[in-house]
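As you look at this complex, bear in mind that one protein chain is not there, while each of the others sits in place.
Coming up: chain A.
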């Protein structure tokens, strides 16, 4: 049976810049950074120090994974900001929001109360958006009159 999620792909426009963004701005750690063969594909993964069994692979659209036309479409979608890359969690949303913002992370929404926790939205340097959420203790709160 399926045991869990180990690796998920995030399409980025430049692996060097993405590596810098995900480590220096978001505070994730590099798990692997290797190039397969001379001029081959670069396998770059990052993850949270708190979660050793889950990582993101930062891939650039293009050969050998896809043809030039598909790569161009995907690059455009990322740059347009059409793609979401997932939800990252924290135990200190207000502190981390400020910390990340001071480091130059571009936020689309400041922390807001939601039934499932407190949530902010930001983009990575390529254009992918992430939800940044501190889950609500005790689970969902459906007693309040939620406005959004």
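Throughout what follows, contacts are C-beta pairs under 8 Å (C-beta built on N, C-alpha and C of every residue); 3 or more make two chains touch, one makes a residue touch a chain; residues count from 1.
Heads up, the rule we're going with is that contacts and distances are computed from a predicted model.
Asks: Choose one: "Quinol oxidase polypeptide I", "Fe-S oxidoreductase", "SUF system NifU family Fe-S cluster assembly protein" or "AraC family transcriptional regulator". The correct choice is the protein name in UniProt for the chain not shown.
Replies: "AraC family transcriptional regulator"
Asks: For the chain not shown, which residue from A:27, A:52, A:68 or A:84 touches it across the whole complex?
Replies: Touching the chain that is not displayed is residue A:84.
Asks: Which residues does chain A use to touch the chain missing from this display?
Replies: Missing-chain contacts on chain A: residues 13, 73, 75-77, 79-82, 84, 87, 106-109, 112, 114-116, 119, 121, 123, 127, 129-131, 133, 140, 145-148.
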